[in-house]
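One structure, as C-alpha cells, below. Some questions next.
One protein chain omitted, others in place.
Up next is chain A:
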Amino acid sequence: MGRWMALEGTEAVAYAMKQIAPDVVAAYPITPQTGIVQTFAQFVADGEVPTEFIQAESEHSALSACVGAAAAGARAMTATSSQGLALMWEILPIAAAMRLPIVMPVVNRALSAPINIHCDHSDSMGARDTGWIQIYSENAQEAYDNTLQAVRIAEHPQVRLPVMVMQDGFITSHAVERVWVEDDDAVRAFLGTYQPACTLLNFERPLTFGALDFYDYYFEHKRHQVEAMRRAKDAILEVAEDFARRFGRRYGLFETYQLEDAEAAVVVLSSTAGTARVAVDNLRRMGWRVGLLKLRVYRPFPDHEIIAALRHLRAIGVMDRAIAFGALENGGPLWLDLLAAAHRHGLHIPIADYVFGLGGRDITPSEIEGIFTDLMQIADRGAVTRPVTYVGVRGELPLPSPAEWSLWIPEATMAGD
C-alpha cells in the first residue's frame, strides 16, 4: 500500500536504491551526494539489501566498476555530484556506447573553480551530450519516482542506455520532505528482473566487450546510439504510463503549469519550478497570463513536444542554472536547445535566457516575477533586446519589477486577446 516517510532528497534516492536492490553499487562520497551513499551503506550494513557495495577510491573507478558489473549482467548503480561527475567524464561516453543500463543519481552542484558545494547545473549540463539519458527532479518525491523509473528506462530493450537522475544539491538533497514510498513488493513487480541481452559471464558463449573500431565500423556504432536515444522518448513515456497505472503518480516528458492560456512562460528545471509556480500564482492574482513548463527529460530533448506546448505564447523565458561559456551570447545550454528547437519547428517568438542561481545563489519569487515582467515587455515589443540576463548578479542591470509593469497590464492583455 505504501506509506509516507519524512526523507531528505538523498535519503529518498537511497530508499529507492534499497528497493531496487542493485546487484552492485560502486560509489565514492562527495558533497552533496553523501547522503545517498551513507544511507545506502547503512542498508547494506543492516543486511537490508543484498548488494555488493564497492566503496571505490574515486568516482572514476566507481563508474568503471559499474561498467564492468553491468557488462557482467548485473544491475549496477552509482551516484555523484559536481567534481565527481567531472572525474567520471571519461567513462560516461563509454558506459553509453557499451549500451549498459547503469542508473546514476546526480545531486547537482557547481563545478570548481572557485570551489563551491552548492547547487547549479554546470555538472550535469557538462555531461549532456555523453549519450546518457538525463531526467531532472523537482523534489524528493520526484527523485524517488524518477530513480525507480530510470531502471526500467535504462533496461528497456529498445533503449539500453545509462540514465542520470538529477536533483538539486542542498535545496532538495538536504531538505526533509514528505515522500510517499511504495511497498517493496510493488516496486519489485514494477521493476521486474533484469534480462541482459548478452553478458560477459557467459562461458558457453564467450564475448568480447569493448573492442577496437576503426573508421570502418565506429560510425555505425555511433549511429546505433542515436537510434537508441531516439527510441528512448517512447520508452520513457511507456514506463511513466505503467508507473502511473501502478502508483497513481503521472509523469511525462515535462509538466506544465498555467500554460494553456498564458502569454509568457518560463522553462525551468528541477526545484526552481516550485519557486516559479509561486511567482506565476502571484502574477496570476494580478491578472497576468503567465505560466511555466518544467522540463523533466532533458536528454533526449523532447523538442517537438516542447515547441507544441509553447507555440501559443508571445514570449518565452528559459531559466538556465549553467553557462555554456563561449556559446551563443554566453547563454545557458537549455536556452541553446530551445532556440534550436524553435528554429527547427518554425516557431518565431522571442526567447530570452535568464541565467540564475550559480553556486547556489538563491532565486526568489520576486526575481522570477521580474523575469515575467521582462518577458511581458519583450512580448509587447515582439523582440528580445537583451538575449541573456544574469539574474541577481552584482553590477548587472536589474530586471524590471512587476509594480512598474502592472500599470500597463490591462492594455497588454487586450493586445494579446
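Everything below uses one rule, namely that contacts are C-beta pairs under 8 Å (C-beta built on N, C-alpha and C of every residue); 3 or more make two chains touch, one makes a residue touch a chain; residues count from 1.
In the analysis below, contacts and distances are computed from a predicted model.
**Q** The complex lacks one chain in this depiction; which UniProt name from "GNAT family N-acetyltransferase", "Cytochrome C and Quinol oxidase polypeptide I", "Transketolase-like pyrimidine-binding domain-containing protein" or "Pyruvate ferredoxin oxidoreductase beta subunit" does that chain carry?
**A** "Pyruvate ferredoxin oxidoreductase beta subunit"
**Q** Which of A:A16, A:I30 or A:V67 sits in contact with the chain that's absent?
**A** Touching the chain that is not displayed is residue A:V67.
**Q** Please identify which residue in A:V37, A:A76 or A:V384 touches the non-displayed chain.
**A** Hidden-chain contact among the options goes to A:A76.
**Q** Have a look at A:S112, A:Q158 or A:N202 and name the one touching the chain we're not showing.
**A** A:N202
**Q** Using the touch definition up top, pick the residue from A:G2, A:G192 or A:G210 that touches the left-out chain.
**A** Reading the full complex, the residue touching the unseen chain is A:G210.
**Q** Which chain A residues touch the hidden chain?
**A** 23-24, 26, 50-52, 54-58, 60-62, 64-74, 76, 90-91, 94, 98, 200-203, 206-214, 217
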